[in-house]
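Note that one protein chain of the assembly has been removed; the remaining protein chains are unaltered in position.
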Amino acid sequence: MKRSNRPIFWSLFGAGGMLSALVGPMLIFITGIAVPLGFLLPRDTMSYERVLAFAQNGFGKLAIFVVIGGFLFHGLHRIYHCLHEVGLPLGHGWMAVFHGLAALGTLVALYLLIVIG
Amino acid sequence: MNATNGKVIAIECLRYDPQTDDAPHYETYQVPFTDDMSVLQGLQYIKDHLDGSLTFRWSCRMAICGSCGGMVNGVPRLSCETFLRDFYPEGLRVEPLTHFPIQRDLAVDQTDFLVKLRSIKPYIIPEAPKPVTEGTFLQTPQQMDEYYQYSQCINCLLCYAACPQYGLDREFTGPGALALLHRYNADSRDAGKAERMELVNADEGVWGCTLVSYCSEVCPKSIDPARAVNQNKVESTKDYFLRFVAPRRNG
Partner (left out) sequence: MKTYTRTMNGWWRRNPFYLWYTLREWSSFFLTAYALVLLFGLARLAEGAAQYEAWRASLASPGAVIFHAAAALIVLYHAWTWFKVMHKTLPFLRIGARRVPDSAIFAAGVASSVVLSLLLLWGFA
């Protein structure tokens, strides 16, 4: 039998899943509800200057990269299974497409974090 | 045993006769019952008194042989430890274990499972043969605890009927066989892990699982097959990456 390459993607899926389970709900609440509505946190928490400074700092870059990459690898892996489960004829080979999209999004994030300086 | 208190329950059975039917249909039987009667006894009543052609498997009547599994109101159950009184007065629907081909009425074709069971090498493979004269293998309670729960499997296949991934892809080795695979890998007397890892590592091995975990929910022996499968995802991941670092011992 052929050894599966799933350990690579399962690890990324698991890392993203763990990260999103630990901080996902709160992060979505903060950036999507609290800050835009000025509820609990002031609106300028995510002002241009503050967020730019965060994205230019090493720790901030790492955090943004890990969140976007982790969520994408977790999410797209599961989306593949969702589509397979509702009956779309997506064989094992199709998984590479979904992992490829996740990798693409992660590389775009990396590129942006580099050009931001 | 014959005092039924006048209670009668409707049992709706899936019927399929391969010689005359192209597709299954349902038939409903009115069965007088007592509170201590199992679904299996209800089926036996039908066979003895209402329709002798109804086909189903059973043997021990005490949740040990694993042959009486079926879907009761859509849930995989052992019919010998499921009671009619719990479905009164609404009645119940009994179907063969889902995801398996129906041979006739409530009997399914288990061949696929039996082939998979063989493929996991369900026996202890010792490091070196040990003649009886040298005594028995010793094991601490903790070593035994590592595999004991997984050794309780009765091959009833309820977990396969619970597993949508098996239903969607019959190549998947499935919960029961993988739990038994782990049962041997986790046994301190066994040295066959490297041989079994080949299956674990394949797409058909543990990677067909998405941790639905309904298998663990329905298992009548609380084996938690989902745990055996997912522990082995970690094992397989270690095996995948560590082979670049350290060569395997006996593979």
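Chains: A and B, in written order; residue numbering restarts at 1 for each.
Going forward, a contact is a pair of C-beta atoms (placed from the backbone, for glycine too) under 8 Å apart; a residue touches a chain by one contact, two chains touch by 3 or more.
Owing to the predicted nature of the structure, the values given are computational and were not obtained by experimental measurement.
Chemist: Can you say which of B:R57, B:R183 or B:R227 touches the chain missing from this structure?
Modeler: B:R227
Chemist: Taking the full complex into account, what residues of chain A touch the chain not shown?
Modeler: 14, 17-18, 20-33, 35-37, 40-41, 45-46, 48, 51-52, 55, 64, 67-68, 71-72, 74-79, 81-82, 85-87, 105, 108-109, 112-113, 115-116
Chemist: On chain B, what residues meet the omitted chain?
Modeler: So the residues of chain B touching the missing chain come out as 16, 18, 21, 23-24, 74-75, 98-99, 101-103, 109, 141-142, 145-146, 164, 167-168, 210-214, 216-217, 224, 226-227, 230-231, 233-234.
Note that in this section only the chains that are shown with their structure count from here on.
Chemist: From the mean C-alpha coordinate of chain A to that of chain B, what's the distance rounded to whole Å?
Modeler: 38
Chemist: Which residues of chain B touch chain A in the complex?
Modeler: 164, 168, 198-199, 201-205, 207, 210, 233, 236-237, 239-241
Chemist: In the complex formed with chain B, which residues of chain A make contact?
Modeler: Per the touch definition, chain A meets chain B at residues 1-4, 6-8, 10-11, 81, 84-85, 92.
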